[in-house]
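The structure's right below; bear with me while I get my questions together.
Of the protein chains in this complex, all but one are displayed in their positions.
Chain lettering (A, B and C) follows the sequence in which the chains are written, and residue indices restart at 1 in each chain.
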Amino acid sequence: MSAPLLDTDLAPAEVSARLEAVWSEPKTLWGWFATVDHKKIGRRYVVTALIFLLLGGLAALVMRAQLGTPDNHLVGPDVYNQLFTMHGSTMMFLFAVPVMETLGVYLVPLMIGTRTVAFPRLNAFSYWVYLFGGAMLWIAFFVNSGPDAGWFSYVPLAGPQYGIGKRSDIWAQMITYTELSGLAVAVNTIVTVFKMRCPGMSIDRIPLFVWAQLVTAFMIVFAMPAVMVSSTMLICDRLVGTHFFNWAEGGDVLLWQHLFWFFGHPEVYFIFLPATGIVSAIIVPFARRKMFGYSVLVLALFATGFLAFGLWVHHMFVTGLPRLGESFFTASSMAVAVPSGMQIFCWIATLWDGRLRFATPLLFVFGFIFNFVAGGLTGVMVASVPIDTQVHDTYFVVAHFHYVLVGGAVFPLLGGIYYWFPKFYGRMLDERMGKWNFWLAMVGFNLAFFPMHILGLMGMPRRIYTYPAEMGWGGMNLASTIGAFLFAASFALLAVNIVRALRRAPGAPANPWDAGSLEWAPASPPPPHNFTFTPVVASREPLWDTPELPVTTGLHADRRETVITSLVEAEPQMCESSPPPSIWPFVAALVISVTLLGSIFTPWALVWGLVPVGITLIGWFWPKGAKEEES
Amino acid sequence: MRRVATIFLVSLLLTNAGSAADGEWPVASGSPQALRFSDLTEINTKNVARLKPSFTFNTGLHHGEESATLVVGSTMYFVTPFPNYLYALDLTKPGAPVKWKFDPHADPASQGEACCDTVNRGPAYADGKVVMNTLDGQTIAVDAATGKELWRAHLANIRIGETLTMAPMIAEDKVLVGNSGGEFGVRGWIAALNLKDGSMAWKAFHTGPDKDVLIGSDFHPFYPQDRGKNLGIKTWPADRWKQGGGNVWGWVSYDPQARLVIYGTGNPGPWNPDQRPGENKWTSGVFARDVDSGQARWFYQWSPHDLYDHDGINENILVDRDWKGSPRKLLLHPGRNGYLYVLDRTNGQVLSAKPFVYINSSFGVDLKSGKLIPNPAKHTQTGKTVYDICPTAAGAKDWEPSAYSPRTGFVYIPHANLCMDEEGVQASYIAGTPYVGAIVRQKPGHGGYRGAMTAWDVAGEKIKWDHHENMPVWSGALVTAGDVVFYGTLDGWFRALDARSGKLLWQYRTDSGIVGQPVAYKGPDGHEYIAILSGVGGWIGAVLTNRVDVRDSTGANGMASAVPDLPRRGKTGGRLYVFRLG
Amino acid sequence: MNWQSALDPHSANARHLADLFWFFTALCAAIWLLVVAALLRAIRHPGLAGEQDPPERQLRKSRIVGALTALTVLILVVFTAASFYTTRSFAWPDMNTLRIKVTGQQWWWQVEYRNHDASQVLTTANEIHIPVGRPVTLELHATDVIHSFWVPDLMGKQDLIPGRTNYLTLQADHAGVYRGQCAEFCGLEHARMAIWVFAQEPSAFEAWRRHALMPNTMPDGGAAAKGAYIFVHRQCASCHAINGSDAAGQTGPDLTHFGARATIAAGTLHNTAANLDRWLADPQAVKPGANMPKVDLSAPDRAALVAFLEGLK
Partner (left out) sequence: MSSAWARFALLAALLLAGCEREKRVYSGQPATNPAGELYQENAYDVAQGKRLYTWMNCTGCHAHGGGGIGPALMDNRWIYGGKIQQIYRSIRDGRKNGMPAWKNRLTDQQIWQLAAYVRSMGRYVRKDVAPSRDDALNSGKAESRRERSAPLEPGR
């Protein structure tokens, strides 16, 4: 055994080469399945989520085509119900939440100047579980077993008596998969942000995007158990005849709604908060100005995260709850508009004095403010109990939450894609197409969703597969359908843009936008080890303030190591080794997925599954010969 | 000497006991007043332990043998469950061979229309005629001597769920017959046929307009809620009275002095009370009618707007006795809802109503208004299971008749001690199919026993003694002047208790469970005999006879969970047992 | 028929809701315009040099943001108060008014007029008649899954939840026909579960009620009599009831006085002879998944049935 090889012993280029060798993974099939690289996994996550976006979007287009004309027979009620359930479930569970969370899987380590995430294998595991869960849902759909009780799966419709066949079981188990992966990512994010920030990145220097990820991760940890509990109760009711939701035997159907929305409302913020992080991340470089009201924005994130848990009842205003309680939830639902308003004010205040660069990412931020504010304001309207009794479960609400979620999250995400694409793939996306993309999206989106406000007020309920011509809803539905196809076209344009970019040779500079945050320090795309030397920062926009980043040295150059720092001040505490690639996460995910799949059909699957799951976990955690060395 | 004393005593107490005095058993209830009391004293508390089977007779059938065995002269008559054979046994010969057997050729389809097994509760006898009912809806008179058919009247239509299971009652020259089918949305009625030719004398329905119910100017119910025009329509939602039940499948009593026919009416249909708001007249009550015209005299409703299938068809025991210091003409009625009612049978006034089992479905009977006070917490509801309702749908006491001894002044009530969970569900009326609208799960009641023979002290208005049984008691009772009470159990024991103390004096294990009616008679040899048909069945016995799968706790309308052990405690098979001192 | 619209109120309650809605909309639209204006202004505002605001500018901006936040809070308080008082303006369910039990089923509405006098209890389906000018309390039940009762012209919606009872008070200002439909997803034919409210002058309502309580008289000859026979003796009576006939099924809508109803199959088709024939010929082609099966009837039998049903005025 030679002496430990430290980076101080070698020339920087040599360090870089050696680290690359240590952190890179074999380019074999085994290597593909065994990867623990947060960048590869993050990229896979995002690409997978975008594929689900495509599928969910196609489902939406079929629905729009069906609704384009009255008394249409394009699809029947059975297919339609599956379509909107698949659309909602996919968009919420398989696209929006994962894409937002896992943008963080890729970016958070880069932004906080570390080499990987805290638990790389858990990270890999979470991806595979997510992939299998999503794949199961869509395979089920294509074999006519797609869930058909809505993404909210209200009992009794999704319950054992009225949820016929295995459709609702598949939905409920899909929840288990995505929650499992979501919790794994959240835990990973929390520990990574808490303990792996580069020296000097005290909590007042954490990028807003990372803050958003952190708050979201905490919300996930607190909210997801509610839906896991409720979906497990649903499976138990359906599979082994428990009576959680059987009103005739002492259960309660509203219990489902309380549990589901206790998760379901915060879930909206799982999507929206990271999107605000993207917005903050884009505004600074494109306004060429540091963020106004950094601490206000951080506090707003916390406030939103906290309040989000106190408003689930506004989804249940027409279920006949006590009036006093409803008034309380009106107040709390409205209160959440305060932090959102503060964020908007700070962003505009930053833009106000900025020297704006009108590139595509910034356009999407403008689109975000334009659309999201509209959605937020209709949100204030639906928070009012009396107004909600008229608009609840109508297209007004459909319009509202699409303005919030598409306007508030997808627009920032598109901006983020244009912004970070060079970092991910080392190539720039075409700006001209980007602008087309933006305007098409703006026009398409508003044409698709604005008329829905009016349709809802005109009495069109949600989730109807058709309507009679005499209702007078035909014209606006047709407009909406045209808008939907335009909006879809904007995504097609994005796809073309991406494909064309990927065909070009890589050549994007490390920091094409002249941004100030750390992810732009390494090359585009970053090397496997991210940073040859762990940077030390002294401000929020280190690349602007100190173009030559100070670095930490003294890490080993011949093994995977990261710097662990203190929670608040980010003072270096120790070096921590990081695990090499392993096939076990994949195997464990596979085995657990099969077990969960089996448990849709028989509760015994959980018992039988214990054996292989146990074996894989033993394999995963089998003590390695090498010692965990102190540094 | 002993015999003379008995005659003296009985004629003193039972001014109208009539034919029972000579040791015959000419009517299922023992007498028109339904006392089920035998004046015979040969078998008494001292010697009953020496009872031995004298002869047995195998019916070869496997359904509930609920028939009373009539003894007239030296012949015994009884009716089997479907196919409703009527047997005449010659008691003069050793082993009592069959004198004749009458097969009415009942339609097998009727088996699917009988709610509670394909039973028959016995024939009736008068003027040399044996009159019987068949499950498929016919009343048939047979020559008692030859077994030849004299006339037959087709009264009930099985296509709409009507059957006949009750024992006809002959009062004066009328044969009184009522229909079964309260679980099939049948409209209940009682008919009086002329004994001589079976022609219809009158027929009274128990729902619908007053002219159908035979309510006219003679009708003077005691309580105001029973007065008014066409209550048989007005206490129902539109048209629902047409499926309203109020059947007469139990016991008819007759007061020869007042010439009043007194009988109870069955449950309203469907069971689910939400589908029939209103008091649902004239179901679950008791009518007194003029025997000649059928005109109603008075009515009292045991369970207005019945919530639990609490028919009012149980026996009404007519006694003339002291009540709170003065002689009264009383009616004693151990009700399905758990109360022992004492009524003034001249006007229908409730004098007393005290529970003889644990009851939580109601709080009592308001003697002022005559109204049952239901417990809202146990109100059957659509779409919600109400747990632990006591008593159950089968009642604290079902059809199994009790006996009254003038010697002790006690009513001997064979009954169940069960509770139930019930959920109301929307019932849909489809002619000829069950019209119930309830999911019921029955279970053992409080105290760890499922049935009892209870002696009720009429004067003291309280339970005198209780003999607990593991299984619900589904057989009738008999009490003799020897102060012995006889009854049978579902697991086949035929027991004799001391009428005063309730002490078990003797028991005999028959081949099958007992749901029949014990009778006492004096045989041609001058000795006292006790007869009982063994052969498990009825609603509760269906668990065994119809091979109910007890994994389904609602099987046989919840009896599967009340007596899931019945299949291993007994077997089916009808057999007559006749005992004498040996 | 009036538009099924929250913005076309025909009752005091619905008007309160619409007023509140317009108040919110006006204020929200103004806010939105201000934000967009500010955004446009920010876009056009020439930037300042440097990467950070000078302290005094930062202070000024902070004050503006603070003021705007305070304004936001104020507006939200106003909104909350307005909502609260609007809710308070609605009548509480009153058990002494006309009470109508509405039971949601897949996919139709059972309507039962409650009454202490059982003989005045009236059952109908898919339409509600109410007297104008007085509050009517709806008692909302469901027997299978959750439904939601929504007639926007008269009142906001309220869910019908199995195992629970909800109440909703309706009061129409003037006579008219108001359409509503199920607003909570309830399975296959959620889209075709409409309910019609007929608000009538009290005298007209009372006349309707008295008429509706009476059993139908059965036709004594012709095609209609044949239709009546078919109705009672074929599949129809397994699920449907017609007072006055021997059909008393409770699974499907009560069809007593069906001929006087406005629609077929919970608002799916207008009640005309041709539509009824189409419906009977193949209900599954019209309302796929509905519980009404396709009954194999010959065209003449169907015509007889149509004659019978349409004659049940």
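Here is the rule we use: a contact is a pair of C-beta atoms (placed from the backbone, for glycine too) under 8 Å apart; a residue touches a chain by one contact, two chains touch by 3 or more.
Quick caveat, the model's predicted, so the values are computed rather than measured.
Asker: The chain left out here touches which displayed chains?
Answerer: A, B, C
Asker: Which of these, B:I439, B:V563 or B:V578, touches the one chain of the complex that we don't see?
Answerer: Here the residue in touch with the unshown chain is B:I439.
Asker: Would you mind spotting which of A:A21, A:I164, A:L299 or A:L610 touches the chain that isn't drawn?
Answerer: A:I164
Asker: Decide which residue listed in A:V221, A:A248, A:L321 or A:I482 touches the omitted chain of the complex.
Answerer: A:A248
Asker: Which of these touches the unseen chain: B:V48, B:V130 or B:V550?
Answerer: Of these options, the touching residue for the absent chain is B:V550.
Asker: Residue by residue, what part of subunit A touches the chain that was omitted?
Answerer: Interface with the chain not displayed, on the subunit A side: 78, 139-140, 143-145, 156, 159-162, 164-167, 237-241, 243, 245-249, 601-602.
Asker: State which residues belonging to subunit C touch the missing partner chain.
Answerer: 144, 162, 233-235, 237-239, 251, 282, 284-285, 288-291, 293-296
Asker: In the complete complex, the non-displayed chain touches which residues of subunit B?
Answerer: 108-116, 183, 383, 385, 421-423, 425, 427-428, 430, 432-436, 439, 441, 542, 546-557, 559-560
Everything below uses one rule, namely that only the chains that are shown with their structure count from here on.
Asker: Between subunit B and subunit C, what is the gap in Å from one C-alpha centre to the other?
Answerer: 51
Asker: Need the CA-centroid distance for the pair subunit A / subunit C, whole Å please.
Answerer: 37
Asker: Give the residues of subunit B that touch two or more other chains, as numbers and ranges in rising order.
Answerer: Residues 383-384 of subunit B each touch two or more of the other chains.
Asker: For subunit C, jot down the residues that touch at least 2 other chains.
Answerer: 162-163
Asker: Flag every residue of subunit B that touches subunit A in the complex, lowest number first.
Answerer: Touching subunit A: residues 383-385, 423 of subunit B.
Asker: List the residues on subunit A that touch subunit B in their complex, please.
Answerer: The touching residues are 247-250.
Asker: Provide the residue numbers of subunit B that touch subunit C in the complex, in ascending order.
Answerer: Residue list for subunit B touching subunit C: 185, 233-240, 242-243, 275-280, 382-384, 426-431.
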